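A protein chain is absent from this complex, but the other protein chains hold their places.
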Amino acid sequence: MVTSMGWSGRGYSRGRGGMWGYQAPMPQIPPPPSGSIRIVAPVDFSNGLNSPISMRTGRAPYIAVVDVSGGKIVNVNIVQNAAATAPRGAGVQLGQWILNIGASIVIAVSLGPNIDMVLRQVGVRVELVPPGTILGDALAKLGFVK
Amino acid sequence: MKIVAVGGGKGGTGKTAIAVSIAKMFAIKRKILLVDLDVDNPCTYTLLSSKPEIIKEIYAFKPKILEDKCKLCGKCVEYCPVHALVLIPSKKILFIKTLCESCGNCMIVCPEGAIKEDKAVIGWIKEDKMDNLHLIVGEAKPGERKTDEVMTETIEYVEKIAENYELLIFDVPPGTGRGIYDAFKLADLVVTVTEPTMLGFHDLKKLYSLIRSMNKKSIAIINKYGLKGGVQDEQEEFLRNNRVQYEKIPYDEYMVKAYVSGETVVEAYPDSPSARSIKKIVKNLEKIMFRSA
Partner (left out) sequence: MNIEIVVASGKGGTGKTFISSNFSYFLNKKGFNVLAVDADVEAPDLILALGDVKKILYEENFEGQVVDIDYSKCLRCGACVETCRFNALSMSDEGPVVDYNFCEGFGTCALVCPVQAIYLKPAKRGRIFAAISNTGIPVVTGDLDIGEKNSGLLVYRIRELAKEYSFKFNARLIVIDAAPGIGCPVISSLVGARLLVIVVEPTPQSLKGAMRLKELADKLNIQSLAVINKYNLNPSFTRTIVDALNVEILGKIGYDDKVVESYTLMKPILETYPESKISSNLETIFKRILERLSL
């Protein structure tokens, strides 16, 4: 049925994303430094460790990625959540990215059914917190940071 | 064999009750096939006290991943427009059935040929036969996204048996999507049912955009005519401007009573003004469809 491998990326998949169609891809970030664990949390705005954890996950405006080692914070990276603009499957797209960047823990207020399923597949640990929790407080309370 | 499609606004306009009334009245003398295309929420059978049984399953394409061939390259994940595929690193490709739109991109882009065509049930065709009136119901699985596909397949099924009947009536759900288009395409006449509310008028205008673009002959029925504060005057003007013949069913307390008791007003209150209008409409339809008195 396929007469040529047109998916090699020429022509139509360039433009705003580099990925299929017009949807922006999730940002690239380096893998967690060795010896650290990577924690992800959806946040409502970008203010470092003072960012409030968002009530939404799949379509949260920003995603915080925190690398922790030996109770100390090694990296804090807050990126725009491109999955928020997905017509469908936003939670899945975000879940896929969380797996790709090697995160092992997710802190959120609630998880939609799709992202929940995706994270379960690799046993990503999920910690649910009350709405309005500040990222830094959550990390301390959950014992990731001393 | 003649085909009529009864379309109209969202729940409450009385479209299904009217379609069922028309079907029942024609069925006194003729062999009629009534097709319920409101696949998300079919209710013709409740008005007919019928319990249709499944006669066919409806499928949609779903990909099947052949794990022994899959090299976990992730191309399918990249080209799925709805993120129904997830690459679990070093493990497998996860398929999320509820998001799948059955487009087939994954099957095409897989460089290993590791995705083959599979199918999943998205709905059913049900049937009940009651003397001269036969009922076919298209029903989608709850939560199923591909309702247009369920409608289209039901229509295709019905096309094959249609010649056994003198009249085929489609009860078409509100909207202007694919399934509705397919039903209208086959119809000799489209009957649009509306009510004199702003939403009813909004839906009527949208529906006529579709009907005009398809160049279909149609008749409009303004149900619940005379509703206090209703926009029937504007609707009548709109229909006249579009050269659409229309009929009126007056709003009366009997319609509400019949709805509450789960019957058609023609059965429950045959002498009421609304019931008498419906009978008159059916006589007109008989003339139009069969050119007889």
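Think of it as A and B in the order they're written, each chain with its own count starting at 1.
Simple rule for what comes next: contacts are C-beta pairs under 8 Å (C-beta built on N, C-alpha and C of every residue); 3 or more make two chains touch, one makes a residue touch a chain.
Here the structure is a predicted model, which means the values were calculated and not measured.
S.K.: Out of A:N47, A:S69, A:T85 or A:S104, which is the one that touches the chain we can't see?
M.R.: Counting the whole complex, the residue in contact with the absent chain is A:T85.
S.K.: Kindly state which of the options B:K64, B:R145 or B:R276 is in contact with the chain not pictured.
M.R.: Reading the full complex, the residue touching the unseen chain is B:R145.
S.K.: If the missing chain were put back, which residues of chain B would it touch?
M.R.: Residues of chain B in contact with the hidden chain: 10-12, 40-41, 46, 61, 79, 81, 101-105, 108-109, 142-143, 145, 174-178, 181, 195-199, 202-203, 206, 209-210, 224, 227-230, 251, 253, 256, 259-260, 262.
S.K.: Can you list where chain A touches the absent chain?
M.R.: Answer for chain A: residues 1-4, 6-7, 10-12, 20-22, 54-59, 84-88, 90, 109-113, 116, 128, 132 touch the chain left out.
The rule is simple: only the chains that are shown with their structure count from here on.
S.K.: Averaged over CA atoms, how far is the centre of chain A from the centre of chain B? Could you give it in whole Å?
M.R.: From the centre of chain A to the centre of chain B is 41 Å.
S.K.: With touch defined as at the start, can you tell me which chain A residues reach chain B in the complex?
M.R.: Touch residues, chain A against chain B: 1-2, 5, 7, 19-21, 86-90, 92-93, 95-96, 99-100, 114, 117-118, 121-122.
S.K.: Which of the residues in chain B come into contact with chain A in the complex?
M.R.: Within the complex, chain B touches chain A at residues 75, 77-84, 86-89, 91, 94, 96, 98-99, 108-109, 111.
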